[in-house]
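Apart from one protein chain that is not included, each protein chain of the complex appears where it belongs.
By letter and in written order, the chains are A and B; residue numbering begins at 1 in each of them.
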Amino acid sequence: MRSASSRAHRWIALLVGAAAVLSFPLWSPNPYILSAGVVVLSYAVLSTSWNFVGGFTGYVSLGHAAWFGLGAYGTGLLIVRAGVPSFLALGLAGLIVAALAVPIGIAALRVRGASFVIVSIALVLVLLLVFQSWRDFTGGSEGLSVPRPFPDLLRPQHHAVFFYLFAALLAVALLAWWTIDRSRFGLGLKAIREDEDKAQSLGVPTFAYKLVAFVVSATFTALGGGVYALWFGDLDPIFQFSILLGSYLVLMALLGGVRHLFGPALGALVVGTAIEYFKVSYGDTQFHLVATGLLLGAVVLFMPDGVIPAGHALLTRFRPQQSSIREVTAAELREQVKL
Amino acid sequence: MTPNLATTGLTKSFGGVRAVDHATVEFHDGKINAVIGPNGSGKTTFFNCVTGMIRPDSGTVRYRGRDITGKAPHRIAAAGIGRSFQLCRVFPRMTVRENVLAAVRPRGLAGLLRSAHDEGDVERARGWLRRVGLDHLEDVEARNLSYGQQKLLELAGVLMADPETIMLDEPAGGVNPALIDRIAVLVRELNAEGRTFIVVEHNMELVMNLSDHVVVFDRGRPIAEGPPDTVRADPAVLEAYLGV
Partner (left out) sequence: MSGSLLVQGLVLGILLGGLYALLAAGLTLYFGVMRVVMIAHAAFLVLAAYLAWDANVRFGVDPLASLIVTVPLFFAVGVGFQRLLIARLRPATVTMMSVLLTFAVALVIEGMLGFVYTGTQRRVQLSYGAASFELFGAQVAVVKLIAFGLAALSLLALYLLLTRTRFGQALRATIQHPQAARLIGIDTDKVAGYGFGLGLATAAVGGAALSLDSTIYPSLHWHWIGPLMAIIVVGGLGSIPGAAVAAMLLGIVQSLLQLPLGTTWAQTVFYLALFVTLLVRPQGFFGGRLAQRF
């Protein structure tokens, strides 16, 4: 049971964290670091969005970049090909992806476990294929240029505006995650994660629940993609429908802890900063592939519940030992033996 | 006798094996019904067909006059039928309290978004946990319970959904005699409160003492039914069990 003081501690930590994040554009040393901050925030949005499905239902999507790419290209194409104003395009793209996620989810959620992972990878790969080939519509491998919504802004201000936009999106996503986490819907989803058939026999409408989580996750991810398109301005199928990006998201969520509200964001902070740092120090070599792979492997093997529980376990080893032998009364012992 | 649950010609084959073979049976409403039979007689497959975990090849299942054949398990649960599993199933990494709360059926969007730990639900959950004797373990993760405790937890969860009819698959399997007694007492109490039971069991003593109506399965279909004493003396039943 959480004591009042520890709850106060949590609120303070939350406020301090939020203040640090929100004031970042003010104290970041230069525009490049600010833009790196935008990237890290976008990762936080994407991995938190991934966690609607991954964390609650336990279904692992390795191809989540599919939704990111659809949101980015959806927004970009609406602006470029249909002349829709930037933020209206963003909202519309979100709605379109939500609509698309329904039939895709209906097909994908008919399978579980490994098959579902395969399907998620297939989804991002086929979208990559389509967007690369459909040159006339999507620009193919030459990419798509998305005009900036605020063309008069200088670079630092442009980054700052989108920093706050991503922060706002993250806040909404976190609020949605928190709402679901404490709700009956969320408990049903977690029951699916624990034992899907048992959950169904208990009365949980598992397919409908999974589908809702799937669509919510896809939509938030797509919105993240749309904001990215407006910020970055240059889209390319290889970077938008990227398996590597998908694996980053999973790594971030796993590392931070999929059962915690801020887990994926924390993972995004750690991994995202590392990625940006490596980009600066080593350039875009293949090293980041190796590093991601090694880190993902390490997390899977040694801390599958994330770094928070693993760290906690490590700390309790060093804390003064609580008495390990519980005092049991004879009456209690008799009670226990009866069972 | 008003039929509670009735199947007509229920059939299910796996490859070449006919697990359930044109099973036609009516269970008595408000009573404790037992389903017995030698291993491999199709009892659990029959259960799975009735509760929607498996789709039968042919035949019908009617519950209180409604056709529920082949419906999804959650709809069958919503219709008022709860079930336990042969190898008891709980949600391992959820707490005992959460395991029971998972059976709450939310209504509408507001219901879905309301806290899972809503006071009313928690009180009801505690009530069931108290009844099965697990209320002192509320915050323990289910995977840390003993097998016997998990069996009780599974029962509490099933009861939380407030079913009119409860199907238990080998409730006495793998537990010690004291717990079997405890479960038997609970079943009798709940039956007296108006719930119908359909119990698959191998434990003959339990079946004879507990049930009002016994159905004997052999090779995928019922071969005898009636009060325990009648069934016990039926030569067809002896033949099925002993191969004589």
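A few notes on this one:
In the analysis below, a contact is a pair of C-beta atoms (placed from the backbone, for glycine too) under 8 Å apart; a residue touches a chain by one contact, two chains touch by 3 or more.
Keep in mind the model is a prediction, meaning the values are calculated, not measured.
Though it is not drawn, the left-out chain touches A in the full complex.
Considering the full assembly, A:Ile118 is the residue among A:Ile118, A:Leu211, A:Ala274 or A:Ala310 that touches the omitted chain. In the complete complex, the hidden chain is touched by one of A:Val250, A:Ile275 or A:Val307, namely A:Val250. Touching residues on chain A toward the chain that is not drawn are 58, 60, 62, 107-108, 110-119, 121-122, 125-126, 129-130, 132-133, 243-244, 247, 250, 254, 285-297, 300-301, 304.
In the analysis below, only the chains that are shown with their structure count from here on.
The centroid of the Cα atoms in chain A and the matching centroid in chain B are 40 Å apart. Considering their complex, residues 179-180, 182-188, 190-191, 194-195, 197-207, 338-339 of chain A touch chain B. On chain B, the positions that touch chain A within their shared complex are 51-53, 72-74, 77-78, 82-83, 85, 89-94, 98, 101-106, 111-118, 146, 148-149, 152, 157-158, 161, 176, 178-179.
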